[in-house]
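If you scroll down you'll find the structure; I have some questions about it.
A protein chain is absent from this complex, but the other protein chains hold their places.
Read from first to last, the chains carry the letters A, B and C; within each, the first residue is number 1.
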Amino acid sequence: MARKLNRGVAIVGAGMSKFGAFPDKNSRELLVEAFIEMMGSIDKGIDPKDIEAFYFGDAAGEAFEGQGHTAPIMGDWLGLLPIPCVRVENACASGSVAIRQAMLSIASGMHDIVLAGGAEKMSNLSTTRVTDTLADFTDVYSERSAGFTFPTAYASMATAYMAEYGARPEHFMMVGIKNHRNGALNPKAQFNSSILDIMNSKISKAKGKGGAIPTWKDEMDFLHDEGANPIVAWPMRLFDCSPISDGAACVLVVAEELVRRFTDSPLYIIGSGLASCGPLHDRDRLTSISAARVASQQAYEMAGVKPQDIQVAEVHDCFTIAELVAMEDIGFYEPGTAYKAVEEGATALDGPKPINPSGGLKSKGHPISASGAGQVVEIWHQLREEAGLRQVPIKNLRLGLTHNIGAHGSTCSINIFERR
Amino acid sequence: MARKLNRGVAIVGAGMSKFGAFPDKNSRELLVEAFIEMMGSIDKGIDPKDIEAFYFGDAAGEAFEGQGHTAPIMGDWLGLLPIPCVRVENACASGSVAIRQAMLSIASGMHDIVLAGGAEKMSNLSTTRVTDTLADFTDVYSERSAGFTFPTAYASMATAYMAEYGARPEHFMMVGIKNHRNGALNPKAQFNSSILDIMNSKISKAKGKGGAIPTWKDEMDFLHDEGANPIVAWPMRLFDCSPISDGAACVLVVAEELVRRFTDSPLYIIGSGLASCGPLHDRDRLTSISAARVASQQAYEMAGVKPQDIQVAEVHDCFTIAELVAMEDIGFYEPGTAYKAVEEGATALDGPKPINPSGGLKSKGHPISASGAGQVVEIWHQLREEAGLRQVPIKNLRLGLTHNIGAHGSTCSINIFERR
Amino acid sequence: MDKRPFTIASFDQFLAEGKFMGMKCSKCGAFRIPPKPMCSQCYSTELEWVEMTGKGTLSAYSCVAVGTTMMVEEGYDRKNLYCTGVISLEEGPRICAQIIGADSNNPESIKIGTPLKVGFVERGKGEERRTYLAFNP
Partner (left out) sequence: MDKRPFTIASFDQFLAEGKFMGMKCSKCGAFRIPPKPMCSQCYSTELEWVEMTGKGTLSAYSCVAVGTTMMVEEGYDRKNLYCTGVISLEEGPRICAQIIGADSNNPESIKIGTPLKVGFVERGKGEERRTYLAFNP
């Protein structure tokens, strides 16, 4: 049954920090950067004292920075006290789940103007400790005890996907190549360069040093080189994995009656879905995330649109396999066919179904709690046709979608936006 | 300005596990216990498949059990998948903030029937690691770096309170004595015995062993003995502090149109307030928590009632000083007078303003994320006059309040309930 | 019939005794591994312990070069990968477990559909040492 909210809700401002590794900045300071950009993005301005509540997505502030109870602390740094500051934790979906709670709090009549976003500061920890922290999001008594890391869970889906549909590791690599190409056009991206650029820069460096010069023929050849692109959890290699990142993103969500006070080019949240599933072994299929199918179904029904109506999407490509699974789960492609679409270039920036124009988590970076909000920031720019070099070349842009996954699919949060 | 929700919301079921230290049970298993009791409390029954969403309060699952992203995992254990499962983290206020999000999600029109609650499993860790975990909720860059623990923050308020109002450590002890007396009547309480009982049992044990027999004259004498009641963070001693606990609690929240399908004796949430404040040094006063004053103001305005109308309250007595500050912040007593009210017995079970009939966090136990939901479970029993030996002897019971604090006041969540 | 509570603690205790026990709902027949104190299918608390045959097939896997601290401490690293995955059990349910005795350094040699048999593996140091579920080809 399609749900209708008691009040319409729209986004009237969006901002993000640069994503990357910033040793001298903590998550509070990154969130202030995102907040300042968000404030500047509100066409007709706002007095921040009018913000009535703050939903803050934070997956693991305790582990990364030794700081729990982060919502009021962030509220303090943003000058928002004493308003309600609520922390939401749904692993890597925390940012978009925060935006959903903002939407619900407005539709309820409790608030009219609500800030939502996320921030994460991951680069302080060693890779092993980051691996442990992310592994905490899998089920400690079945998956973690089996030695699962985060990449392992997706890598397992990848082997099942290859066996079931005949995809090869090269198809995963193509996703990475595409997303790096997009990220090369995004100044906020952690990897602001294509894989070809990275390869060539390594060749230049080797020449500069006067040592052995690598003989990679092309990007694919580079990605097949265990030295350049080592296995993390086979078949996922380094360039199949999103990086360890610091960053923050936030949006301002308001009630429909107030929208025009802030902008004439808002993004209405016309559909929203949220669903859960159990550990990998308890799922109906190993090549699809049921939470994503359920959540997208909810969102499409609420919005009254179909997958083919969506013009641009940001999907959760924490690993390259994840983007393929996402494209199928949200109904853009039939099960087992997404890898062919990528091979054909259908999801490139200038393809018929552009996916992750921002560069995705793979290239833009994946400060886990910020990522879901960062996806919405990208859709904000794309639908308002303010995305610069990476603007998708589609006429009459109106509908965008974000697909944000928590952990390895235990949560999926889908939002559909319409520019009006 | 008083807020009105777009739809009324009521509680139609409530349950909790026993609180205590349970080495062989994890938080999932404790939540199942609470859930089963909650289901049994719904007068006309329910099919759990009708539950549409789950808000789970969890302050520190990562630290206590190595498990993050706990909401969908709990949803799995409760048989609720694939519904939306959202984790809320506002330190020790997580449980009541979860209930508030359930209320908002229903008022928004998104859901009709929502489960909310919390669970924590703290007793696995050493006292030092529990101290560290709780200290993570204070501001890491100002309070934690100054060596603040959780008790330290409240102990600092206590020294300011003593200096400003002339209270003595004995007044804090009286709060503990009162709450242990109530807890002795609560079979779910971790300390199901009065301080006098505890003292006498220690005397009996000493007699049994044939060693030196303690010569405590009365409870007060016992509490003044550094051996029996050692300093934790002066002036807070062991019996001023809530214990390290395991436990879970949950409630079922439904839209007003559906209430009679479940019970003829529901608790309407007629007022709700939530507010934040900064670290201790940035607050306007050191003897009061501004977030609690703001949140209770919001809740009273929304409910259209005054502090003197509230007949029974559960307040956040993580430390004995906290109960005194709470009583003043929610307007039951003028600043600097709550300790006199306790001295006069005004807040005892049979007093004019019974506070913490359950035994409070001090005696019932404080599994941090479950505590806020546990307070609501107590108000459910009290207002429905099902509280057994600890039923407050007030005629025409109708209005109850819960006051739930996150960390040392950075969050305060107030809810006002009316039995109709 | 074993009367232990349907908890993770019991499941781990069984593993330590070399037994792979599943929880089966007496009402609807659903399996849950690891166990839950209430059937997540039909909400019944009439449950029973069933000793699993331990036979199954490999449904998904990965060979891991960058492991968690627990696995790193067991000696696994970029030169010595470990294999873990999802096993479909003869009785119907699936479970995650480490696959011992697979050629983990040659991931492409491992085939989905391979028959597996339950085994057990000990990991952890000192007091933390415990028995974990594992499978062998």
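Here is the rule we use: a residue touches a chain if its C-beta (ideal position, glycine included) is under 8 Å from a C-beta of that chain, and two chains touch if they have at least 3 such contacts.
The shown structure was predicted, so the numbers you read here are calculated from the model rather than taken from an experiment.
Chemist: Considering the complete complex, which visible chains touch the unshown chain?
Modeler: In the entire complex, chains touched by the missing one are A, B.
Chemist: If I consider the whole complex, including the chain that's not displayed, which of B:Ile51, B:Ala119, B:Met157 or B:Ile310 touches that chain?
Modeler: Spelled out, the listed residue whose C-beta touches the missing chain is B:Met157.
Chemist: Using the touch definition up top, pick the residue from B:Ser41, B:Thr149, B:Ser242 or B:Ser276 that touches the left-out chain.
Modeler: The missing chain is touched by B:Thr149.
Chemist: Among B:Pro230, B:Gly345 or B:Gly388, exactly one should touch the missing chain; which is it?
Modeler: Here the residue in touch with the unshown chain is B:Pro230.
Chemist: Among A:Pro48, A:Pro214 or A:Pro307, exactly one should touch the missing chain; which is it?
Modeler: A:Pro48
Chemist: What residues on chain A make contact with the chain left out of this view?
Modeler: Touching the missing chain: residues 24-26, 28-29, 32-33, 35-36, 39, 48, 76-79, 81.
Chemist: In the whole complex, what residues of chain B lie against the chain that is missing from view?
Modeler: Those residues of chain B that touch the unshown chain are 127-129, 131-132, 135, 141-149, 151-152, 155-160, 163, 230-236, 279-282, 286.
Basically, only the chains that are shown with their structure count from here on.
Chemist: Report the chain whose mean Cα position is at the greatest distance from that of chain C.
Modeler: The chain lying farthest from chain C is B.
Chemist: What whole-number Å value describes the gap between the mean CA coordinates of chain A and chain B?
Modeler: Averaging C-alpha atoms per chain gives centres 36 Å apart.
Chemist: Just the number, please: Cα centre separation of chain A and chain C in whole Å.
Modeler: Roughly 32 Å, centre to centre.
Chemist: Give, as an integer number of Å, the spacing between the C-alpha centres of chain C and chain B.
Modeler: The separation of the two C-alpha centroids amounts to 38 Å.
Chemist: Which parts of chain B, given as residue numbers and ranges, touch two or more other chains?
Modeler: 76, 81
Chemist: Any chance you could list the residues of chain C touching two or more other chains?
Modeler: 8
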